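Every protein chain of the complex appears in place save one, which is left out.
By written order: A and B. Residues from 1 in each chain.
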C-alpha cells in the first residue's frame, strides 16, 4: 500500500466506545431459581386440553419488542475497519453514536429511516467514499428492507462534502459498485472485523 | 376514480430496474439485477421468455423497438454492453451485442420509427446508433458528451426525432439532428439533485416533458420555441409535492395523466384539472416496504369491471422486491 493519507489519526480507546449497558437482572435471577423448580413438575406443560398448549411459562406472554435504536446501528458499523489503519471506524470516531438518527414507528408496514453522519479523519480524505460505501453495504445487508438509509458527511468535515454525499446516496452507483469484485474484496476486508 | 392492483408478477429474485410495454403488442419486458430480462404476456400474466446468460452484471434498462414485423428489444447492462433480442420463428434469441461504452450502460431508447437507438452511460456520454431492419448491424453515428456526469436515462419523442437525456449533473438536455450531426438544442436546469428520468407528453400539438429527480420533485417543462439548432424550453409547473424521497421514474399517459414512483415506494398519479396539476391517486407501499424503480403507462389488456368497459388505463411498476405490479386506473 502507498503512503497512508492520514498517518497519525487520533484514536479512541475501544473501551471508551458507547455500549449498550446491561440491565439489572438480579431479581429475575432470584425468582428464576423457583421458576426452574416449578418447571420440574411432571405435569408441567402437559394438558389434556389441546387448545391451551402453552409452550412454556416464559413465552406465554407476548414478546417485548427491542426497537432498532442508534446504539444498534452504531454496534453494526463501529467495528468496520478503516481501509488504511488497523483500527475501526468507532475507534477513529468516524462514526459517533450522537450522529446516528433512527426514525421508526416500529410498524412493519411502514418505512423507517436511518440517517448517519460520518466524520472523516481529515478533511481531504479521499477514502471517505470508500468508508461510506462500506457502511452502506454493511447496513444494506443488516437492516430490514423497510429502512431507507442516508449516509452523509458531517457538515464541514470534508472539502468535497456534497460530491461524496451525492455519490454515497445514489442507489444506482452503489448497486454498480457492489458488482465490482475488486471493490467488494476491499469491503469484505473492512467488514471482516464486524462483531 | 380508483386504483386497483390487477396482478403482481413475482418476476425476479432481485431488484427490478426497468419495465417496458410494447407499443402494439400485449408484451411486457423487465430488466433486473439478477442479470436477466423477462417477457410477460399482459393479457394473462404468463411468462413468455427469459433472456439470460448474456450479461455479466445487472440488466439496467429495457426498451421495445416500436417497429418491425416481429417484436424485438434492447437491454442495457452494467457490464457496459447492450443486447438486442428478437422473436424469430417463435423463439426468442439474442440478435446482437453492442459494445462501445466504457462502463455501465444506464439507459436505452428507440426513436419513433425504430431507426435510431440511443444509449447512455456512467461514462457521461450518449451514443446514437443507426439500426437496420434485421437488428444485426448497429452503426454509431454520434457520441454526445456534453453532460458533465453520468447520464441516467434517455427517451425519444413519439412524434419527432427529439431525444431527452437526464443526468447526475442535475440537468436535462435535448438533442436533435442538424445537418447530419447531432447536437444539444436545449438544457433544462432547475432540479436540485440527480435527474433520474423524463418522459414526453403524448400529443402531436404540444411538446412537453415531465422529469423526476432526487430532489423529490416532479416537474413539467414546455417547449416554447424551436428551430433546427436551438429550442427554448420553460419550466411550466412543479407538480404537487408528494414524494418524500427520490423520484426514480415518471411516465406520461396518452390520456394526459402523469405517474411517478420512487424510493418512498409511493405510486402517484397526477392529472391536469382546471388549469392546474392535481394529485388524483396515491398508492402507498406499491411494492411493500421496498423501493419502486420504474413506472410505465399502457393500455388495459383486460376488462376492468364486470360490465366489460375499458375506460381505464394501466400502469406497470417494477420494484426492489423483484415484483412487477400491474395497476388499473379508472
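By definition in this document, a contact is a pair of C-beta atoms (placed from the backbone, for glycine too) under 8 Å apart; a residue touches a chain by one contact, two chains touch by 3 or more.
Just so we're on the same page, contacts and distances are computed from a predicted model.
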If you look up the hidden chain in UniProt, what protein name do you find among "Related to COMPASS component SWD1", "AAA+ ATPase domain-containing protein", "Chloride channel protein" or "MMS19 nucleotide excision repair protein"? "MMS19 nucleotide excision repair protein"
Missing chain -> touching shown chains A
The missing chain sits against chain A at residues 8, 10, 12-13, 15-16, 19, 21-22, 24, 26-27, 29-31, 33-34, 36-46, 53, 55-56, 58-59, 63-66, 68, 72, 76, 108, 141-146, 184-185, 188-189, 191-192, 194
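By our rule, only the chains that are shown with their structure count from here on.
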Distance between chain A and chain B based on Cα centroids, please, to the nearest Å. 36
Looking at the complex, which residues from chain B come into contact with chain A? 15, 33, 57-58, 60, 78, 104, 106, 122, 150, 152, 168, 193-194, 214, 245-246, 248, 263-265, 285, 288-291, 320-321
Taking the touch rule as given, give the residues of chain A at its contact with chain B in the complex, in rising order. 108-111, 144-146, 148, 166, 170-173, 175-176, 179
